[in-house]
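As you look at this complex, bear in mind that one protein chain is not there, while each of the others sits in place.
Labels for the chains are A and B, by order of writing; each one numbers its residues from 1.
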Amino acid sequence: MLKRVHFPTSLLPYLLVAPQVIITLIFFIWPASQAVYQSFLIEDAFGMSTEFVWFENFTYLATDEQYLGSFGRTIFFSVCVAFLSMSAALILAGFADRIVRGATTYRTLLIWPYAVAPVLAGALWVFMFNPTLGIFPYILEFIGVDWNHYLNGNQAMALVIFAAAWKQIAYNFLFYLAAMQSIPRSLIEAAAIDGAGPVRRFWDHIFPLISPTTFFLLVINAVYAFFDTFGIIHAVTQGGPANATTILVYKVYNDGFVGLDLGGSAAQSVILMFLVIAMTVVQFRYVERKVEY
Amino acid sequence: MKLSGMLLAGTAAFALTATAAAAQTEISWWHAMGGTNGERVNKIAADFNASQSDYVVVPTYKGNYTETMTAAVAAFRAGEQPHLVQVFEVGTATMMAAKGAVYPVEQMMADAGEPFDGSAYLPAVVSYYQTSEGELLSMPFNSSTPVLWYNADALAAAGASVPSTWDEVKTTAQALVDNGMDCGFSFGWQSWVMIENFSAWHNMAMGTQENGFAGFDTEFTFNNDKVAARLQDIADMQADNLFVYGGRRGDSLPMFTNGECGMWMNSSAYYGSIKSQAEFEFGQTMLPLDTSLADAPQNSIIGGATLWALQGHESDEYKGLAKFMTYLSSADVQAWWHQETGYVPITTAAADLSAEQGFYESNPGTDTAIQQLSLNTPTPNSRGLRFGNFVQIRDVINEELEALWAGDISAAEALDNAASRGNDLLRRFERTAN
Partner (left out) sequence: MIENRPVLNIASHAVLIIGIVIVALPIWITFVAATHDPVRMTQAPIPMLPGGHFWENFTQTLFGGGLSGTESAPVWRMLLNSLMMALMISFGKIAISLLSAFAIVYFKFPFRMGFFWLIFITLMLPVEVRILPTFEVVADLGMLNSYWGLSIPLIASATATFMFRQVFLTIPDEMLESARIDGAGPLRFFWDILIPLSRTNIAALFVILFIYGWNQYLWPLLITTETDMTTIVMSIKQMLEAAEQSPQWNIIMMTALLAMIPPVFVVVAMQRLFVQGLTETDK
């Protein structure tokens, strides 16, 4: 749509999009439409008895305090994860950018947590923070903190935020470092000649120049925290204690897959799908504008 | 399909097993036993397969309890269900309500012409899985019941005695903490131990309609003064660390095995874990009695999982399945399973055999679970539970109790919230069950 020149119309473009369209129709659109249909049903697990209830599943959700609460929690969680992992990555990238020799080595050493499976990352963090066995509660005890994320909802939330942010640092670091390295040296040198110290230079010159990257990462991290952290929460807290870490995606999974409340879970998926579509449109707007200028 | 076919065919070993199996009738068994118990499940299947040549039982691990159950449900909806699936006790009502999907074990055995004697089974074990008319719906496999574990060394050091009532639990916990321990006692699986079993132990109903056995229109009654008073007392004990909450399920096990807590209430099936990890003398005893509620305990109820037969297979395959059920409940297999795993045996014969083999003498305390279960003839209050959506309801109870332990609400509030949220879920279930 943004190209001025095109190949002439023929059968070819249809053949080219066919594989993806067919796979999308069979494995996405069809199951998703099933989920929409299911959201109007109250059904037993095995599908032996089914009742069509129109919007009852949705009105039930609208009055369910637990569900409404998980919206706020999801936003809080996502903001914290994005902020924590992005600022850690920014600091590391800022220092790595200064270093002439060894930057690649540092990059190699920082990049690989990206490859660790969420289920595994979750298990590792549980292990490190186990109130009895873990190394961190042991250390925290010396500074007077009584760590028990099984009981304390705030500690549980902190733990899943750390685990989720930890996994994302590598990715953010890569982008920040690449963005900083693409800034012309002359610009920074000129600032240095004007007498700006390293901290001043970072805030006044480097940080504004990498703001497109920051914005892009913000979107990516928000999406990650919203949808991809399911494995971590499942492994670390399973939504507890007292719902303190139940975010939207986890609740869809828990009600549908664990509780076998297919209608209620499908209704949540539908709401989530609308959210996703809205976010996609926003992202398109942003990226599209960037490409055009 | 082709690619995977080629890959599989490329590996000679797999091709060989495939041809060998083709001659016999295959029976698929989905289970949730990870770890060492998975090996024992395989041994049972392998021994059965070696004992005859017509049938092959193929066990498959399908994740934890919820994952296994959901996998079976998904498979059934797609027409790919296994013959036999292991389902935890809280899924009983869901399975039972799915009349066209499950094949009641007793009926399946009768249809297959396999003899079945209901009286051979321990009443407290099978009663959970019978209809109110006494027909057995699913075959108990791994059953346990909560007991009180104690650190004998710590108790001796504190000069405390093994408690048998809740008042004594408090005094013992106080003595342990006074003697320098971090925590008096803790427990896991709190809904099962502190509400479900606490009610049964004192012969109190947890819900109307005989705890759901008599009808789907059951409502919770566990939000009564008696349970609330007990839980409030426990919550208050947190102030002096007499009680410390350590998480759901068995998450608090390390607190006991590392000597933080002197007492721990949880499943009798933790025997193996405690034995391998604890570096102190430990013992198990019956659950404490609340003397203000009853003069003597009733009986405890079981937890664990049972094996459900699913509909939709050939009658010849069910014949094999029925034979396997008979094999599984034989005294030898059951006594072996019981002694290896710490789960309770499902037949009286297996319990007797274990006693005969001297198992209880060389492993003192291991018969606590059976004693608790067979203390009295089960009453409608202590026979078991039949609540729909109980997986979610247990989560609700977990959530509300966690709010209680965190000091956000009182015990009465927590129980009222849990009962009202639980009743909503029961009503939703009732609509699909009829």
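The criterion applied here is as follows: contacts are C-beta pairs under 8 Å (C-beta built on N, C-alpha and C of every residue); 3 or more make two chains touch, one makes a residue touch a chain.
What you see is a predicted model, and the numbers here were worked out from it, not measured in a lab.
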Self-check item: Chains in view touching the one left out
Solution: A, B
Quiz item: Which of A:48, A:75 or A:133 sits in contact with the chain that's absent?
Solution: A:133
Practice problem: Check each of B:250, B:283 or B:380 against the chain that is not shown and name the one that touches it. | Solution: B:250
Quiz prompt | Residues of subunit A (touch criterion as defined above) contacting the omitted chain | solution = 1-7, 9, 12-14, 16-17, 19-21, 23-32, 34-35, 38, 88, 91-92, 95-96, 98-100, 102, 106-121, 123-125, 127-128, 132-135, 138, 166, 169-170, 174-175, 177-179, 182, 185, 188-189, 192, 198, 201, 212-213, 216, 223, 227-228, 230-231, 235, 249, 252-253, 256-257, 262, 268-269, 272-273, 276-277, 279-280, 283-284, 287, 291
Exercise. Would you write out the residues of subunit B that touch the absent chain, in ascending order?
Key: 1, 3-4, 7-8, 14, 28, 30, 32-42, 59-64, 67, 70-71, 74-75, 77-80, 82, 142, 144, 250, 253-254, 257-258, 267, 269-270, 272-273, 276-277, 279, 342
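The rule is simple: only the chains that are shown with their structure count from here on.
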Practice problem: Compute the distance, rounded to whole Å, between the mean C-alpha positions of subunit A and subunit B. | Solution: 37
Quiz item: In their shared complex, at which residues does subunit A touch subunit B?
Solution: 42-51, 130-133, 148, 150-153, 238-243, 254-255, 257-261, 264
Quiz prompt | Sites on subunit B touched by subunit A in the complex | solution = 66-67, 69-70, 73, 76-77, 94, 97-101, 244-248, 251-252, 254-255, 258, 260, 389, 391-392, 395, 398-400, 402-403, 405-406, 408, 428, 431-434
